[in-house]
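Only a single protein chain was left out; the remaining protein chains are all shown in position.
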Amino acid sequence: MRYSYYPGCTLKTMAKIYEDTALSTAKALGLNLTEIKEWQCCGALYPLNTEEIFSFFSPVRALLQARAGGEDKLLTLCAGCYNVFKRTNKAVREDGELRRKINDYLEDDYIGEVEVVHYLEVLKNDVGFAFLAERVKKKLTGRKLAPYYGCLLLKPWAEMDLDDVENPTIFENFLTALGATVVDYPYKTECCGSYLSMANEDIASAAVGRILVSAYKNGAEAFVVACPLCKYNLEEYQKELFAAGREPQLKLPVVYFTEILAEALAL
Amino acid sequence: MKRIGVFICWCGSNIAGTVDIDKVAAAAGTMNGVVYVDQNKYTCSEIGQAMIKDAIKEYKLDRVVIAACSPRMHENTFRKTVESAGLNPYYLEIANIREQCSWVHKDKEAGTAKAISLIRTAVAKAAMNEALFAVEMPITRRALVIGGGIAGIQAALDIADTGFEVDLVEREPSLGGRMAQLDKTFPTLDCSACILTPKMVDVAQHEKIRLFTYAEVEKVEGYLGNFTVTIRHRARSVDLQKCTGCGECLAKCPAKVASEFEEGLVQRRAIYTPFPQAVPNKPAIDRAHCRFFTTGKCKVCQKVCPADAIDYEMEDRLLTNGYGAIVVATGFDTHKLNDYGEYAYGKHPDVLTSLEFERLLNASGPTGGKILRPSDGKAPKTVAFIQCVGSRDKAKGNSYCAKICCMYTAKHAILLSEKVPGSKAFVFYIDVRTAGKDYEEFYTRAYEECGASYIKGNVSKVFPEGEKLLVRGVDVLSGALVELLVDMVVLAVSVDARADAKELAKKLAVTVNEHKFFTEAHPKLRPVDTQTAGIFLAGVCQGPKDIPETVAQASAAAVKVAAIFSKQSLLSNPTVAEVEQKLCSGDMSCMAVCPYGAISEQVVEERRGREMVTRKIARVNVALCQGCGACTVACRPGAINLKGFTNQQILAEVDAICL
Partner (left out) sequence: MKITTDKVNSNLVREVEEVSGQKVSACFQCGKCSGGCPVVLTMDVLPHQVLRYAQLGLVDELLHCKTLWICASCQTCDSRCPRNVDIPKVIEALRLLVLRNKGGNYLHPNDLSEKVRRNAPQQGLVSAFRKFAK
């Protein structure tokens, strides 16, 4: 199975391990990922207004690169990129006026023909969790892992359409396939504070605190994430709360799902 | 030359406000064939009608044009008027200068010009109107009621009490429907079963009612007065004649399945009567779950049955009967909560639907009428009631208000305070709607006397916190955030049309709205009729309503049925399609578009030159034809005409506007 691949800024720097483990596990599972040429930052955020046409250019250019590469699907890892690409693609497909404007600027004719997928989605639909379970070399038996979805993978549901927005199961099924014990807790889809941690740290800290307590109370030993910003927030504020002597006094590791996958595949 | 009279109505200021009546009258006077023009403030009044009759006689009018409101309002009234003056009722023509003119225009000059144009059109058509005559049709004086809930029960009893025969068809093994599941009823708190069960027994014992439970409507043909309906009597596997209802089998059956009647809170057996007061109080075998039918071994019920009533060989039977009228009373489903993960239903056992909570309240329910948490069997001290779950939610649920939830939630809060001393109800609402006799007082009682705290705000999420449930929301009125740790959450689930309502509608040739509720013929003036003559609606299948409204509508439907059956015969609608044999090519395009199945093939013998040839042509069953006219436009050779709306008449109208 072949895919175009868009890494995004963070995966080339702060989240190098996310990319490394994604690429090595993909290879081990027989997935062929080709990084697209000439990509830029996707913009990190999908524009939430009717006036910002320029924000669409970078993701559409990347989608055009993917199309030029000849693959049907563009694979993403960072939940932020995934959110931007999936929504941009849907908007281009469905909003004729927007499509016309973007193509006028880019002097091209993109109509949304590339399909945007997340690696988790590929593991579920293209590889199959049953097949994945067979390929596991080191079962994660006894590991109590709390999947943390955050927001960008799932919301807004009408545009992302990855999983049930309130009761998602894709992470759980993935972890189950690896033999881990899945920790169910009601905060797994509650926001970690996102980019507020850059400016309003107290707010992000409070948001993280609630997620930590909920996961811990339900028996979690570690978080599994798909978003570099979620990982940063969960890790940094955990450290901070710990250092400040504030409850909960926890040190729950936060790992990318690809790291866990690499471990299970004994890579 | 026809002698046409034109009568222009002011309709108070409704028409006269935007149409210059004098100008219109002057113009009408110059139209071809018009020999008399008059105007009246209210033509539909007794004086107005008398004026028309007098004018017909005095001026020897033979065609009448009335320029007034929509023919949907008063065409029948005026047809009777001209008939009583000795004219054929179809000599009347209406020019709609209210809905199609004065109400939609502001400019008086333009409105006046348009009114003149509309009248000219009507005059042109009236000149070509032919006398039409209704034919008499016989009536089968037996009614079919579909659905054995309170709506169907009431309709059946009321029809039967007027002396006519009724067949009542119920899909489940027992009568009762949703009302049988309820504990108390608002606003009087009388026991649902206590007022329903006697009616169920009356149905079973009424000499004019035949009760078919475990049966479904398979096929419907025919028309008002003469429907032919095939009913599937599902194999009950229990011989109702032999079974004594002793219940031996129920205790011994080894196969268990979630009880529909108890909303899945407990299990029933594969051979079961849905509830203790069931009518008939005799079981049915649910073959999908019966051990014998699924594995081929068991037959325990047969072994223990002292009456030899178990019959595994029984098969579905299709029986066909004639009916003169049909009442649809198929009720509702509660809204499925698949899209409401935020409320943790199915994740935590103490998050219940309102109908599940109803079963906890009920003395014959799984807890014997005690409110106990499914998780640990303890009485909840704090309960959060969340209203509008699946209602008023155009994103994930029904956009409409389910109407009954505000009242039943108030009832739940009141009953909680009575059954669990020291308990506290929190009711989360968007708006509280209590329009109904004594309803507002009932709601007041919930918060004033029974201590319920009403919080204006839709709960956003329910977090299971160990044994408790954390309910997060906001009090919109104060702007305060709400975080309540409660013992139980009750979701006021919305009311959906039956999942298979559309299929039944298709069988009956009636329509449903976008929410799959059956459509009434007129939202105000014909709320019980459907667009198909002889088929009536009762209860929630037409739209959400409470018990009193359901019963009222059921009785209304019964009167409609009785009114039909009380006639000697029925008069057909004479504005039906008619095939001109020599023009019909026999390609049957008309048959394909006819929504009423009124067109069939007919083989005719014709002389062609010296030879006799046979060929097929279309034939209209005038009893089935509703006069919609679809066939007339589908017919390429123009061989079908709708009487009263012939192609020539329509063209005359077009000419009158355009030329």
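Chains: A and B, in written order; residue numbering restarts at 1 for each.
Everything that follows uses one rule, which is that a residue touches a chain if its C-beta (ideal position, glycine included) is under 8 Å from a C-beta of that chain, and two chains touch if they have at least 3 such contacts.
Since this is a predicted model, take the numbers as computed values, not measurements.
Looking at A:Val165, A:Ala215, A:Leu234 or A:Val254, the residue that reaches the missing chain in the full complex is A:Val165.
Checked against the full complex, the one of A:Ser197, A:Ser214, A:Gln238 or A:Thr258 touching the unshown chain is A:Ser197.
Only one of A:Pro59, A:Pro147 or A:Pro228 touches the chain withheld from this view, namely A:Pro228. Checked against the full complex, the one of B:Val459, B:Ala538 or B:Ile640 touching the unshown chain is B:Val459.
On the side of chain B, the interface with the absent chain consists of residues 342, 388, 392-397, 430-431, 456-461, 472-476, 479, 481-482, using the contact rule stated above. Think of the hidden chain as still there; on chain A it touches residues 8-10, 13-15, 41, 43-45, 48-51, 78, 80, 151, 155-157, 165, 189-191, 193-203, 206-207, 210, 227-229, 231-232, 236.
What we mean here is this: only the chains that are shown with their structure count from here on.
Averaging Cα coordinates per chain places chain A and chain B 49 Å apart. Interface residues of chain B, counted against chain A in their complex, comprise 340-342, 344, 347, 461, 463-466. In the complex of the two chains, the chain A residues touching chain B come out as 164-167, 186-187, 214, 217.
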